[in-house]
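My questions all concern the structure below.
Heads up, one of the protein chains got dropped from this complex, but the rest are sitting where they should.
Then we have subunit A:
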Amino acid sequence: MQVSRDMDAPKGLDAAQHEVHHGPASGLMRWVTTTNHKDIGSLYLWFSFLMFLTGGSMAMVIRAELFQPGLQLVEPQFFNQMTTVHGLVMVFGAVMPAFVGLANWMIPMMIGAPDMALPRMNNWSFWILPFAFAILLSSLFMEGGGPAFGWTFYAPLSTTYSGNSTALFVFSIHIMGISSIMGAINVIVTIFNLRAPGMTWMKLPLFVWTWLITAFLLIAVMPVLAGAVTMVLTDKYFGTDFFNAVGGGDPVMFQHIFWFFGHPEVYIMILPSFGIISAILPTFARKRLFGYASMVYATASIAGLSFVVWAHHMFTTGMPLFGELFFMYCTMLIAVPTGVKVFNWVATLWRGSISFEVPMLFALAFVVLFTIGGFSGLMLAITPADFQYHDTYFVVAHFHYVLVTGAIFSIMAAAYYWLPKWTGHMFDEGLAKLHFWCSLVSVNVLFFPMHFLGLAGMPRRIPDYALQFADLNKIVSIGGFAFGLSQLIFLWVVIKCIKGGTPAPAKPWEGAEGLEWEVPSPAPYHTFETPPEIKP
């Protein structure tokens, strides 16, 4: 990709004057009032990491309680609050904001735009998030505790039989949803309108493509979630009977609505990962991505299919045979475009010139471990076998392979990949490698044995278990503590990198391609005031 532009000469203003008018404000107000995509990107990323640690501490409570049979540390009711809030915090507080942060930072730079298209809305879509999570987390301190009905909050447990924190739960979900929709609108408008001249659709970096498709998914399904939580609210407080069988409602309808949101949601949490991995593997294999066009089509097909598979979460609710067959076939079909993506990645590496910098290590771990998560997903799609797997630790293992060694590993890879661009310094490679190897080993000790626990018959979301599950639970808990502690190394690496280190060149990775590597490191506060022109 050729860029014809003189980066050092702002047009019409001299450099000093330019800084006075357009530089960042100083102090705290810079962060409160900022409309700069880079500042907002950093805010999102820091917020996401804070939530990652918060949700992670809750997971540590869960793993500590499950370290051995019997109730040692917490009451079952509090255990349920931990599983519920852990799920909500990780999904809406850690994974989604991390991707939005990456989108904010990178999309304008990758497409040659000066900023996001709607900067003031960008500020709002970030700043309402801390309030949403303050509401959610404060409910844990209410009399009777926070939400304890699982992140899937199946009615009637979440309506008739829930505590009074339900109102806070519903409002916080509403605010998170509004934030996501605003973020998605911003991404779509930016990509549609602010691409540099010459950047045609099929030249868009894959990270931008995957985020564009993700943004459409968000706009399609977040209102469905908002509808579901509103119905929960009115059922509980205003006497409606959407999900109450006694009043003519249908508890299973809740699950249909929830999973119509929930299944596309799991792809919202993985599609941007595909974009990140498709950027990193070619860089460190020093070879172009194999099958760019089929990658775009595969992403779009996965997004499309994600709308017709929701009931595979509901095979045991008493579905008719036709429904079970339909949803089984559709779910199995998703393996095809996902397989295409994995094969393309392997082909990208094939006969490359591969080196193993830290972003590459995380990306490779992603490919292998996400594929393992894909295999267990395929097994879960087989309806008769799902009768045995459903709601056991097999499922817990499956979605943690997809969401932790999938989504979160890709976010780590992205953070290491672009950290020199963000900070202007190279990170400490030794520490970062330590972080990688500790994470890789511990995450497998944490989640791999869960497959066997599930097959042996351990249901999920139980605070105490039968004796035959004791040994594996102990191993899993040790893996959990180790994985949790390993993430503090990451924090250390990032802080160290912000404070200093070897200055990073504009393009710190030999094989990297894309507009973001054409600008100096750290990226200037305003990047492209006149769009770079991309020559065919």
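The rule is simple: a contact is a pair of C-beta atoms (placed from the backbone, for glycine too) under 8 Å apart; a residue touches a chain by one contact, two chains touch by 3 or more; residues count from 1.
In the analysis below, contacts and distances are computed from a predicted model.
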item: Identity of the absent chain, which is to be given by its UniProt protein name, from "Oligopeptide transport system permease protein", "Amidohydrolase family protein", "Cytochrome c oxidase subunit 2" or "Tricarballylate utilization protein B"; value: "Cytochrome c oxidase subunit 2"
item: Candidates A:24, A:352 or A:484 - the one touching the absent chain; value: A:352
item: Sites on subunit A contacted by the missing partner chain, in the whole complex; value: 69-72, 75-77, 80, 142-145, 148-150, 154, 156-157, 160-161, 163-164, 245-246, 250-252, 285-294, 316-318, 320-321, 324-325, 328-329, 332-333, 335-336, 339-340, 342-344, 346-356, 364, 367-368, 371-372, 375, 378-379, 382-385, 387-388, 390-392, 448-449, 451-453, 455-457, 459-467, 472, 511
